[in-house]
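Just passing along the structure, written as structure tokens.
Shown here: the complex without one of its protein chains, the others still in place.
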Amino acid sequence: MMKAKVLVTPKQGILDPQGVAVQHAMSQLGMSCVTEARVGKVIELTFTGENEQKTREKLDQLCQELLSNPVVEDYHILWEGKTA
Amino acid sequence: MNNTLNTQDTFTTAARLGLTEHETQLVLQILGRNPTFTELGIFSVMWSEHCSYKCSKPLLKKFPTTGSSVIIKAGEENAGILDIGDGWAICFKIESHNHPSAIEPFQGAATGVGGIIRDIFTMGARPILLANSLRFGEIRGHNPQALHNRRLLAGVVAGIAHYGNCIGLPTVAGEVSFDPAYEGNPLVNVFCLGILRHQDIRLGRASGPGNPVIYVGAKTGRDGVAGASFASRDLTEDSKKDRPAVQVGDPFTEKLLLEACLELFQDAEAVVGIQDMGAAGLTCSTCETAARGNSGIEIELDLVPQRETDLDSFSIMLSESQERMLIIARKGHEDRVLNTFKKWDLDAAIIGTVTEDGLMRVNQHGTPVAEIPARRLTNEAPIYRLLAQPPASSTHIPPQPNLNNLELTAALGALLSSPTIASKRWIYRQFDHMVRLGTILSPGHDAAVIRIPIHEDSAESPAYKYIALSLDCNGHHCALDPYTGAQLAVYECARNLACTGARPIGLTDNLNFGNPHNPHVFWQLEQATEGIAQACIHLGIPVTGGNVSLYNQSPLGPIDPTPTVAIVGLIDDPSHITPSYFPTPELDIWLLGHPYGHLGGSQFAKEILGKKSGPCPQLNPEQELALHHLLRQLIAQGHIASAHDCSEGGLAVAIAECCFHPLHPVSAHCDLTCFLNPPAQTCSFAELLYNEFPTRVVISANQNNAQKILESAQAHHIPATKIGRTTPHDSPLTLQLANHKLTFDRAQLYSSWATALESIMQLQPTT
Partner (left out) sequence: MKWGIVRFPGSNCDQDLYHVIRYILGQKATYLWHKDTDLQNCDIIALPGGFSYGDYLRCGAIARFSPIMQEVLAHASRGGPIIGICNGFQVLCESQLLPGALIRNRTLHFVCQHVHLLGEGPALKQTKLYVPIAHGEGCYYNSPDGLKKLEYENQILLRYCSPQGTITEEDNPNGSLNNIAAICSPNRRIWGMMPHPERACEAALGSTDGLTLFRCFLQQISTA
């Protein structure tokens, strides 16, 4: 079994109203040192362990086509290696 | 039966599940043996107030439930059904999700919406609209409580919006008010209405031994295990720890479930009975369908689609996972059912069969875990006649202000920007209130008016029915006098409908009260139900169903009694649909009804004088009914251009609101001098402007209709007084009282009313 986390974040420069709201709230709650917050999403994936290279390539492709929208979002894949 | 508890464990476990010793004895008697853990769980949820109405049932019996248009009566099924003519019917109901919303406002409110929608389509109806009634504590201020209440409001509104918007139903009406009495225990009552043809009615009955029992929709998880009994306890500090008991809603799945069920219903043969899995989930749906069908039901839990492994039988039976239905199919039609759900990508599994022996038999891994006579479980819940005791009499002296002109002028602006009276646009703008192309009068009018398509697809042009809907309850009035307060709510709803040109045809109620074991609270419940019953009998409308929500209290005490009512009406001719706003300048403004009253129970007393005491406004039911007849007659004859009733804030607020059309506003000049110093009493300016007595409506009309209006009013014994003229929107709004003239900048008043809620919601806590 293999696991990966895909982090999808708003592209730099895109207005992120959720991030602004979070930063604002944190500042109100005593963390005025927070100068920026960006809200994205995490997609946790679990794979069968077969054909690791092919899985990696296909995931990268689907990150661009499905899991993120390249117009407004960046993505980053965190591989968690083999477990069990 | 294996795995039964020993007698000592039975009683201790039962107590933990909320069953009293007496109820546990009854369980032993019904079973004739000791129960299993799962069986005790089943009894505890089915005998909770939420499912059994054990405390409120004797009071609900007073409600009129019959009438020539009633097709399905209150209490018989998931929701009542009323005939609207031409072979069509409507099905509607209101339900509360107060406690879940207090713990987790977004999901609590969202799943409340999901639940009431299922109640409607399980009857075979296509849901077409939503509405809601909400109560929160004080939201103004920088203190932590106000901040918390704002978070509750924001969360509840977002939750309702999330579910309703996604499933594609317009939220067309609602009412919201704010009072410290709801601190820690907000109220979230949601309403759904659906339409169907008479022959499409579906019942929640399991009949025909051998017929398959099919589970459809989302998989079962641990969500909301025992939510129904959770709803039947006081909210305490520990309630926050109950968080896992809150369910998560998935409107997307429900949309699919809705479309799949309606598609399946087009096959008249395939479905024998259907019931949604709401409170008490699989437990309630299996035993209630069996009891109604006068049969038994046997299911195997291993066949239930599950989201987690190792769910025990207790959790599966008591889970309140959302978006699930139980279908009793006709033997031989299983494939039709399974294929329909497959088309919509939903789980569907045959989990059991209808039996003859009247038992609800639940097996897991092939061994029985529960075996209970279904009818006895649903019909023999203990009924309690609780002690009712009126509170020591409170003050009956109405609050008396002594205000100068300047203070009176300022009071109008202050009232218009108080959250209870201010525009609710910040809220309803978040609700899709236009989808389905039916919304003719949208939120902001006295009642919502919706057109319902009743044409067949083959028709050349669309045909419609026109219905109106209003929800109301003034908890402040009910706290002062629950009988009159409840009556006022019913009549105000009916009056709102009359203002739009509709005649009422049925009512659904949501009784929100504190802990009924408190004799004062039970007295309030008794008084309020009596008030609703009498008002409905007088108006000639049936109660078609509803919901009782007790134990609405926090460590601060019980909420104000809040018997929320929703009335649905019919408009026979679309040309009768009448707006609340003054439509144009150069119209006469009239007051129908007399303007007098004291300030007891008014928003003026609460907001300006800081007093929530005094007598409740008085009601004259005969005059009220005459006013409704008069309004409908004038509307049908085309004599009036707008009608708006006086409610919170009284006459002055009503006049101002009439000038607040968002797109085409007008202003007004009114002279109320003729109302000063009526015979045999004195009437202060403040009383005249701000009292909240019922039975009064502000109308606008072309001056040519003056004679007709006077004649009709006289025939109905309703005073009709011409009080002013509408003027262009940029003229000041003026109220003349003898030689005192109160002058307001209309645009400024509008802006304080329109933006108040938004500004309050942007307040930040002080750090």
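Of note:
The first chain written gets the first letter, and so on, giving A and B; residue counts start at 1 in each chain.
The rule is simple: contacts are C-beta pairs under 8 Å (C-beta built on N, C-alpha and C of every residue); 3 or more make two chains touch, one makes a residue touch a chain.
In this text the structure is predicted, and so the values were computed from the model without any measurement.
The shown chains contacted by the absent chain are A, B, with contact judged over the whole complex. Listed residues B:T439, B:S470, B:T578 or B:S752: the one in touch with the omitted chain is B:T439. Contact with the chain that does not appear here is found for just one residue of B:N34, B:Q145, B:S207 or B:Q430, B:Q430.
Within the whole complex, the absent chain has one touching residue among B:G168, B:G413, B:G557 or B:P621, and that is B:G168. The residue from B:K93, B:R118, B:K255 or B:R696 that touches the chain not shown here is B:K255.
Where chain B meets the omitted chain, the residues involved are 158, 161-162, 165-168, 250-253, 255-256, 344-345, 428-437, 439-440, 442, 451, 453, 461-462, 574, 663. With the whole complex as reference, residues 10, 14-15, 17-18, 21, 66-67, 69, 71-72 of chain A touch the missing chain.
The rule we apply is simple: only the chains that are shown with their structure count from here on.
The distance from the centre of chain A to the centre of chain B, with each centre set as the mean of the Cα atoms, comes to 41 Å.
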